[in-house]
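Note that one protein chain of the assembly has been removed; the remaining protein chains are unaltered in position.
Here is subunit A:
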Amino acid sequence: MTVLQSRPGGRRTGRRRPGLAVRRNLTAYGFLSGALICFAFFSWYPMVREFILSFQKNNFVDPPVWVGLDNFRTVIQDPAFKSAWLNTAMFTLLALVCGYLVPFVIALVLNELRHARGYLRFVVYLPVMLPPAVSVLLFKWFYDPGPGLFNQILGLAQLPALSWLDSKDTALISLVIVSTWMNLGSGTLIYLAALQTVPGELYEAAELDGAGVLRRIWHVTIPQTRLILLVMLLLQVIATMQVFVEPYLLTGGGPEDATISVVYLMYQYAFNYGNFGGGSALGLMLMLVLVVFSAAYLRLSRDNT
């Protein structure tokens, strides 16, 4: 690339004239204005408004009244509150076990294979390309206790049929299965990209030192991809804690609140009970929890680049 040598010193003296600086700033703000307005209205203002709403009683007809912590009290006393947090935590945990470990193992295997790589990558990413609502509705049909695919398969294997979404015991894990199926692909491909950056010399050195396959994974692969593993862990926690589509479309939070999630409860407060204060209070609590994870993620991914 041909790059002009910047003359040392005196380069910026021409900029000192105030008229020019004003004009430069005006142009810059002209370029910024569109994004600035959108961020102000649809990102910054709603964040502030979440705080305001959660401390107010507001029916959008009468002027809002400040009620202190009343909204938080109402929400916390709701029996669904505890279920929602427990379910969200449980869902996140289960989704981590399936959705975090499994893609890494798959990526490890795919990275070793020398054939059918294109096909396998394509196939594993296919569900990610379906709109989530489509995947969820597809699985709703698979979970159907009568002609649903899953019970048919269990029947073929001579196993007793399950009631999947209709039973308190299996409903949550059913949601985890859909969620894993449709999100697995992106994690797998990201790990695969990371695995390909591990220098081959390290494996050779480990092999010469007599390390078996498992120890090569433990002492070479995992330390070399440690950062991305951590970042993906945080990303996954952040994403799964916001679970909404699955309970909304599959179970409606039931049976007996067994699958209600925090975001779904927030939705219910606002749109079923017309209580935006309570909903915002829930949103605020979730926001505080997620900010911790997000801050950690941003820190890590910034250190990484």
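Assume contacts are C-beta pairs under 8 Å (C-beta built on N, C-alpha and C of every residue); 3 or more make two chains touch, one makes a residue touch a chain; residues count from 1.
The definition used in the following text is that contacts and distances are computed from a predicted model.
With the options "Cytochrome bc1 complex Rieske iron-sulfur subunit", "Nitrate reductase", "Carbohydrate ABC transporter membrane protein 2, CUT1 family" or "3-oxoacyl-(Acyl-carrier-protein) synthase" in hand, the undepicted chain maps to the protein name "Carbohydrate ABC transporter membrane protein 2, CUT1 family" (source: UniProt). Check A:Val65, A:Leu126 or A:Leu159 against the missing chain and you find that the one touching it is A:Leu126. Across A:Ala80, A:Leu96, A:Ile173 or A:Ile217, the single residue that touches the chain missing here is A:Ile217.
From the set A:Leu53, A:Val75, A:Leu162 or A:Ile260, the residue in touch with the chain omitted from the display is A:Leu53, counting the whole complex. Mapped onto subunit A, contacts with the missing chain fall at residues 1, 3-6, 24-25, 27-32, 34-36, 38-39, 41-47, 49-50, 53, 108-116, 119-120, 122-127, 129-134, 137-138, 140-142, 144, 146-147, 149, 152, 155-156, 181, 186, 189-190, 193-198, 200-201, 203-204, 207, 213, 216-217, 220-221, 224-225, 227-228, 231, 238, 242, 244-245, 248-249, 263, 266-267, 270-271, 276, 279-280, 283-284, 286-287, 290-291, 294-295, 298, 301-302, 304-305.
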